[in-house]
Every structure is written in structure tokens, then in C-alpha cells.
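Only one protein chain is missing from this complex, and each of the others stays in its spot.
Moving on to chain A:
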Amino acid sequence: MLQSIRERAQGVVAWFIVALISVPFALFGINSYLGGGSESVAAVVNGDEISQRDFENGYRDFRQNLRQRLGENYRPEMIDEAQLRQEVLQIMIRNRLLVQKSKDLGLRVGDEQVKQVIASLPGFQVGGRFNQEAFERGVRLQGLTPAGFVEEVRQGLVSEQISKAVVNSEFTTRSELESLVSLRLQQREFEYLTVPAATFLANVQVSDEAVATYYAAHQNEYMAPERVKIQYLDLDVASIAKTLKADDEALQAYYDQNQSQYRTAEERRASHILIPLEEGADEATAQKAEADANAALLRVKSGEDFADLAKALSKDPGSAEEGGDLGYFEAGVMESTFDESVFSLAVGEVSNLVRTPFGFHIIKLTDIRESTGKSFEDVRQEIEQAYLKSEAERLFYEYAERLGNIAYEEPDSLQPAADALGLQIKESDWLSRDGGEGILAAPKVINAAFSEDVMVSGNNSEAIELNAEHIMVLRVVDHEESAIRPLEEVSSTIKDQLRISQAIEQARKQGAEWVAKLNQGETLETVAAELGVSVAPRKQINRDEQTIPAELVKHVFVMPRPESDALIYDQVALASGDLALLALHTVTDGKLEQANDLGGDAALNEALQRSRGKTYFQHMQGNLRASADVNITAQTER
């Protein structure tokens, strides 16, 4: 039979079948080579993939970090997510390039070094020392395995070495330091006068024709932006709370449940004498113990000191030494029979024999610490608020989901959702892409309002989460394309604008004339007298001068240096609209000896070399990026 199979297997048909069968075998699993499997890819960096999942994790960590750094100032609605995601991706690409470079350079960090670094992280320490359990727990919390974390740390250390090598080896030469000090501590001596803006404005006339001409020529500067009017429903915990009422019963229950927040419990202090008797002991032992206990009780009742007796007779190892004292405790802490007894005694009173699983006790109540805090009546309002808030929070999630669902199912109106949830539809004024006020300023809201689905197709938006306790759904009710605003609407603005620019123009011309005069030998004093203003006293300033307008200081330091004795004259328009005429007398360069004014030359050196070293490193990263083959495929929108 084998022979016949062998003979037949030589035929063309048989070969064909074999070839057919071999195809699926050959291609099995090939997709994991071609498309990177089922995992989507955010970017490919020199053939190395950053998966979408890694990117999402990186983005989440980055945001968390941001939130921690900003603390109270963190405002999620003010973050442009798309832009932030883009930035995070760029950072991740830069880091990946650095990792590749370090591999390329053959950099390695040994296990010992990695261990040292991990052991020094405060998060993995207990009582100042590294703790294996804390380490494993902490690592798992970040969604990593210990081995994965170790690799991550190693990678971080390796990448860091390049920056260390570049930044820490930077230095500053003496001439660089001198140049910095000479410029930074340069002093300039000058005097100046100011001509008020009103002088020039008074002479300016702007005709209606001029306005019309300007309008015609600059129409696209007077575009009214694209605008929408929206209707919206918003839902937040606080307003839900306002609609709720609480009855006394619910409040009382809430108070009882959360009593620990409002009251401290009553505490009692007791002493005891224990004559132990194990459970299951035989009759004789039990009788003996009871007899001993009764004897002790008799001695207490006959007036012997309780503490002394406890010391002598009690077999409770913890309290006997203390005269039987157990300290203060709340009801429910001790064994139940014991507890019952303690909480039924009056202060100073001694119990009869109390039988517990430990044996016989003689108990003396020594003190009562009254329950303190606020009674239900005292905190009624507070409780009502807390109760309503917690109820409202519970309802919020339910309502939020319903709001989203109804708005989605009935996309042509907000009314059904409003009716179902008892909400009021609110309407906005015109909104441009710059946003409105309050919640209408949030980029999320504006993005939704101008989105294709909402603005063009006229559907309700998705539920927009403004923050954890506030959501909204909106629809566009009116839309206006960007258009040129009519002349009447803008003519007064244009007129003002033209007047000011003409005044400035005039000031500049006048100023140029005066500067020319000054250059011909007239003095600042004579010009001042002519203009009816006075010259400010001559002054030597450095770049940090605070007492005169900043733009004036800035201008003083960009004027040419006076050569020989001739003064340098110039004019400058100030932010106030005034014109300043100035005369520069001398320029004195800073000296290295003055470096102390800037924190000493060692500190200057340090600062210069750090900033230069860092830029050298950044430019290295720039070079890596420029020569890299990077392909970004991430969905930066979610």
C-alpha cells in the first residue's frame, strides 16, 4: 500500500495539492512582520516603533506630572490637548533618539549602579532604608514588572550619560567672561527730555474720506470672525444639590453614620483585678478561682486601696504593675461582658465579679471623658450640605450618563434631554473661536461648538466634561461666516487709529528735525526751552535701571557709542505716546572686578558654562533629529 501511495504522489495533481497546502503555512504569522501586529503605532523612529499604547501612557504620565507641578493652578479645561499630545510625542521621539544614540555609542550601565539608584529612591524606602516589598508594590502601581522597571532605570541612566558628558565638560574662557561682564555691567550716562503726546495729537485732523480710503485698503483687518450662538445644557453637582431636599430622618441617619466626623465618642477609664480562669478548666480549679476572686472583692469592698490590691493580686500582665489601670477606651473595644460592666458603673464605683473568657474581673471605673463635639442640632446645616453633596454626586453620574445618551439619541434638539432631566436650556451670545466667558471660555467647549458635527451637521455635541463635577452638552442655533464689518461700525475705531498713527508720524518727523538741530550744535536745554519742557537731570544708569521708562533704558543701550567728546543724540517714542529726545554722554564698560555685583565670577562662570553646555547638548539632539528617519502616525486627536 505504501508503494502505491508513493507512486501516485509523483503526479502533477499531487504536487499541486502540496503547493496549495504549503501557502498557508508559509504565510502564517506574516502579518506580525508586515503591519506590526494588531498594536497601532504612534511613530517610527529610525525603524524603531513607539506604540500608541506607550504614547498614551507617556501622555498620561506627563499630564499627571503637570498637575502635580501646577498644584492648585492646574486647570484642565485650559489645556489644549491636541497641542500637548503633539509636544509629548516630540519629547518621546527625542528620548528614543537618545536611547538609540547611546546604544550606538556602546554605553552601558552595570547592575550595581542601577541598584544603587533604585535603592536611593525615597518611594521605595521604609524608615530611610530600601525595602524590597515597597519596591515591588510601587513598581506594580505604575503598571510595570520589577525587571521592566530596572531596565527603564538603566535606560534612563545610560541616556543621561551623554548629556552629562557634554554639559559637565563645558567651560568658560576668560575673554568670554570679560565680554559678559563688560556688556552686562555697562553704564551709560545720558540726559533726556520728553514731549507730551498731546502736543502732536492736537495738530492732527482726520477726514472722513481718509477713513473711507483706509477702510477700503485694509478691509481684511476689519473682518468679523466666524461666530456661533449656542444653546446648552449644563449639569453640575452643586446645582443638583440645590434641587434636593433632605428630610430629618435621612439627615439623622447620615449624622449617625458619620458621627466620628462630628463627635468624639465617650471614653471611660477603668482599673481591674484579674483572677484568671481558663475556659474548660475543671470544677475544682474554677471553684478555687472564684473563691480567690471573692476574697479579693471582699478586701476591695472593705476599703483597701484598689491599686495596691491590683498590684498584689491581679494576674493581668499588662495592667497589674499599673495598679490595674487600663487607660481610656471607647465602648465596644473591650470584651463584651467587661464592656457592659464598665459602661454601667458610676465613677469610683466597683463592680461585682465579672466573668469573661479570661477569668474573673473586679472592675473599678476611675474616670469618664464625656463625648465632645457637636450634636446633631449644632451641625444640622453642615450635615445637610454634606448629605446633599454626597447625594448630588451620586445622582450626577447617573444624570450625566442620561444627558449624554438622550442628547445623542435625539440629536436635533436639546429639549428632550432638558425635559427628562428637568434642566433649563441656556443660550449664549455670539461666540467666536476666542471663546466667551466662564465655562464658555473652555477650549473644549469652543472646539465642540465649531466642530463639523455640531456646527455644520447641526447635531448635539457629545457630553463635554468641563471638570469632574461639571458636564455640558451644546448645539449651535445660529452660525455666521466670517465677514467684513461695515464701515459705520468701525469708522470711529479707524479714526482714532489714524489720528494716533499720524501723531506718532508727526512726532517722529519733528523728532528727526530736533535731532538734526541738536547735531548741528544746539543743546538739549535750548530745545527744551523752545518746547516749554524741562530736561531731566543727567544720569548714569545700568541695564537694570528702574526709575525711568523701560523702553527708554532699552534705547539708551542700543545707541551708538560716542566717539571723542561729541554727544550722540536720538529720539524714541515711548509707550505712553510721548516722545523722548536724548543725549548720550559716555559709555563705561563693566570690569571683571565688579563681577561681585552679579554674584561673583565663580557663579557667573558656572552660569555661563551651564547654559552653553545645555545648548550644546540640545543642538546635539537637534542633529540627531535632523538625520533621523521619523514617521509620525499617531492619532493626536482622541
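Please note the rule applied: a residue touches a chain if its C-beta (ideal position, glycine included) is under 8 Å from a C-beta of that chain, and two chains touch if they have at least 3 such contacts; residues count from 1.
Convention: contacts and distances are computed from a predicted model.
Missing chain, UniProt name from the options "SoxAX cytochrome complex subunit A", "Thiamine biosynthesis protein ThiS", "Monovalent cation/H+ antiporter subunit G" or "Ancillary SecYEG translocon subunit": "Ancillary SecYEG translocon subunit". Only one residue in the set A:Glu56, A:Glu170, A:Glu465 or A:Glu522 touches the chain that does not appear here, and it is A:Glu170. Remark: the omitted chain is touched by one listed residue; of A:Ile93, A:Ile118, A:Val150 or A:Leu180 this is A:Leu180. Remark: the omitted chain is touched by one listed residue; of A:Arg108, A:His218, A:Arg369 or A:Arg538 this is A:Arg108.
The omitted chain makes contact with chain A at the following residues, 101, 104-110, 112-113, 161, 164-166, 168-171, 173-176, 179-180, 183-184, 186, 557-561, 563, 608, 611-612, 614-616, 619-620, 622-624, 626.
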